[in-house]
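Yeah, one chain of the complex is gone here, protein chain that is, but the others are all in their spots.
In this document, chain identifiers A and B correspond to the written order of the chains, with residue numbering beginning at 1 in each.
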Amino acid sequence: MNTGFKIDCIGYGLFAAFVLLVMPWMVDFSGYELNSYARYLALGMVAAALALSWGTAGILNLGQALTFGVGAYIMAMHLKLRASESLPGGMPDFMGWTNVEALPWFWQPFHSLLFTLGAGVLIPVGIACLLGVFMFRGRITGVFVAIITLSLMLAVQLWIISEQRFTGGENGITGLAPLNLFGWSVDTYELSFYYLVAGCLLAGLAVGLGLVRSKAGLVLRAIKADPERVRFFGYDVARYETLAFATSAGIAGVAGMLYALVLEFASPTYMGLSISLAIVIWAAVGGRESMVAAALGGIGVNMAEGRLSDLFFDQWTLMLGVIFIAVVLFLPRGIYGLVATARDYLEARYTERVAMALNREQDDAARPVADRGEVK
Amino acid sequence: MKRRDLLKGVAFGGVAGAVSLSGFPGIWTGRGTVLAASGDIPVGVLFSQTGAVAVVESTLHDACMMAIEEINDNGGINGRMITPYVEDPASDPATFADRANRLVRRDNVISVFGSYTSASRQAVLPVVEGQNNLYWYPTLYEGRECSRNVMYGGAVPNQQQQDFVPWLKENFGGRFYLLGNDYVYPREENNVCRMILDEIGGEVVNEEYVPMGHDSFSSIVSRIRRDEPDVIFCTLVGDSDVAFQREYRSAGLDPDRMPVASLTRSEVEVAAIGGDAAAGHFSSAPYFMGHESAENERFVEAYLRKYGDDQVTHFVNEAAYFQVYQFKAAVEALNGEELTPTAIRDAAVGLRFQAPQGEVEIDANLHTHLWPKIAQWQSDGQAEVVVESDERMAPEPYWAYEGQVCTANGLENA
Partner (left out) sequence: MEAWVNEIFIGISLASILLMVAIGLAIIYGTMGVINLAHGQFVMLGAYGAWLLQTQYGVSIVVSLPVVFLVVGLVGFVVERTIIQRLYHRPLDTILATWGIGIVLEQLVRNVFGSSSRYVARPEFLEGGYIILGAHASSYRLFIIFFSLGMLAATWYLLFRTEFGTKLRSVIQNTEISECYGISAKRVYALTFAYGAGLAGIAGALITPLVSVTPTMGTSLVVDAFLVVIVGGVGSLVGTAASALMIGEATAWLSYVLNDTTGRILILLGVIVLIRFRPQGLFPDTVRR
């Protein structure tokens, strides 16, 4: 157990206390705000997912919303099928309108809840693996990764909008049934649903932290610093990068599923340019180096947005813009950077004091016995 | 309840430091509890002021707010003032859902006026249906929806097309080129258009969709030139409509031979297109700014005085305006009974109101009986009404679907 790991654990514990106790307490453990907070948690989760690939491995994914959106669609497909059971052929209404004759094959398996839950993680992971291998084998880095991920996301978004027969098009998949989780009918305005989301978030963070603190995480941090050198040592850089990229996609997929549950619809805007950049900004505000900090950034910015938009109406966009600029300028490591600096400072002070005390003791020891008594 | 208290106790213990911030939770729950005591009538106003759709939606906001102010200035509804709770959903469906939630669950409004796009209406639906609230939606839309929680103030396909398409065929010919943005509304309108054309012996030479916000139409114009249709049946919206019409003009096509017949083009789009480029083309809608009636004169005058001479009124913000008056009439009809969204809805059915476009009536299926008009655009940016329906047209949201009817009991299969 090194200090880094210990600090992670403390941060994680504090964060868990905040999410499980403080946030629901702030709204009295009830009310519509719990639903909003559950939404913020889902967004915090995707910010954390981004921090995993960006902060740890240096892969700036401008298309993080792609895997997020895919997760949301997967969940929505299952719930839509549930809602359409009484319709002719069990087909979603939008298919009937566009003269689709039978439920297409790729919709069939989503009748099963287990398949849906699995797919919500594995399909994003699969996409990320393919894309990761494609990019990282070609030693693509930096801004090129950003452009490739962004372009792919825009292409998929366009495709989803244009294939209205199968995807609901611009409106997305709406009119969903409530989720029935092994006999428990999920009400998204209940405290229990909030804790479901919080649990998923904490589990996702645990997986991410596990990866970061494993040996693979060490290699990833080395890759971030200097990929050439790591390659020289004989590590397969592409494989490690793909690992981080895919794990991040899996977490984002789960976040997407939760998001679709909270809002009760899936929309192509979930994988748009603006949410994708917003995710990057949340992670930057919280601190890209730590998943927990990034999650807090996502939660915090969205909470602030909720309040600012209430107080300042349409001018909050202006304020958000100014805040982002200020954070980038003055807090390059995000709020996490502030905390880390403060911690380092305290640590330095502490060691200094310990050193001084030690010195004094040594001095004392050197002095005559009579003097020593006076000092005390 | 006990568990909740226990949790609360744990929370208090866990964050002892935060206790010093007494009243802290209040910051996060915000407003909402204050108004219940006063006699005011809380309503939500949910139109985007920012983002891509704000171009149109902010004018709906303006018209809606103007109606609320007018009512309040004239003594409110039975002496009770309307309190508008205004939110900006920023043209984003997810934000729409969130803000609607806030209005309905936190601010306890008894009705919400809002939104322009189909996607945003669909995003709000789970919220208003879940809480059995009432959503006043002023926009023309694709129909085939029959929610008992939405008051549909705009035209559905049959109200826009039943007169329009045969008229076009008669005057210009039956070869139609269907062009729209890629989403539900254009696809459904084009479905309906095909059905009518089949009936009256017209044909569709091409059907084409472009992504939302798409603004390069050179290829499409050259295809139009190739196919030589009699009518370009257009359901492009916003920026795409503007870019297309300008491209049409700069390509030198002739509106007399191949007019653009639009279901979505209003004074807003024409102001952006420029009167010269829009002149000679046609739109079908229940209202145009140039419509002659005493109510409209008053409406236009008040609107321009309030928001500036460079503004325009159009068929969607007219509906946003008269829907507030329909709401008022419904509340008055309740005559002191308890104000709940469902009571207001039931009281509203059958109510008539002298709107700028003519006297409108709310159907039992919660859609609105309207006065369809066909108008030709002039170079000053105004529309001249060339055909006016001589009777109110009933809304049939499932016109294209045999055997399905939207009634007071929701969707019924006949």
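Keep in mind that, in the parts below, a contact is a pair of C-beta atoms (placed from the backbone, for glycine too) under 8 Å apart; a residue touches a chain by one contact, two chains touch by 3 or more.
Quick caveat: nothing in here was measured; it's all calculated off a predicted structure.
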Checking the contacts here: which visible chains does the omitted one touch? A, B
Which listed residue, A:Gly4, A:Gly89 or A:Gly321, touches the chain dropped from view? A:Gly321
Which one touches the absent chain: A:Phe5, A:Phe144, A:Phe232 or A:Tyr350? A:Phe144
Check each of B:Ile77, B:Ile110 or B:Ala272 against the chain that is not shown and name the one that touches it. B:Ala272
Out of A:Leu114, A:Leu329 or A:Ala365, which residue would touch the omitted chain in the full complex? A:Leu329
If you put the missing chain back, which residues of chain B would it touch? 49-52, 54-55, 58-59, 182, 208-211, 213-216, 218-220, 222-223, 225-226, 238-239, 242-243, 246-247, 250-252, 268-269, 271-274, 276, 310-311
What residues on chain A make contact with the chain left out of this view? 60, 62, 134-135, 138, 140, 142-144, 146-148, 150-152, 154-155, 158-159, 161-162, 273-274, 277, 280-281, 284, 314-315, 317-318, 320-325, 328-329, 332
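The working rule: only the chains that are shown with their structure count from here on.
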Using CA atom averages as chain centres, what separation in Å is found between chain A and chain B? 36
Could you list, by residue number, the parts of chain A that touch chain B in their complex? 17, 21-22, 24-33, 35-36, 39, 94, 97-98, 158, 161-162, 164, 169-172, 174-176, 189, 191, 259, 263-265, 267, 269-270, 274, 303, 306-307, 309-310, 313-314, 317
Report the residues of chain B in contact with chain A in the complex, numbered from low to high. 4, 7-8, 10-12, 14-15, 18, 24-25, 27-31, 49-50, 86-88, 90, 92-94, 97-98, 101-102, 105-106, 118-119, 122-123, 125-126, 130, 144, 182-184, 187-188, 191, 209, 211-212
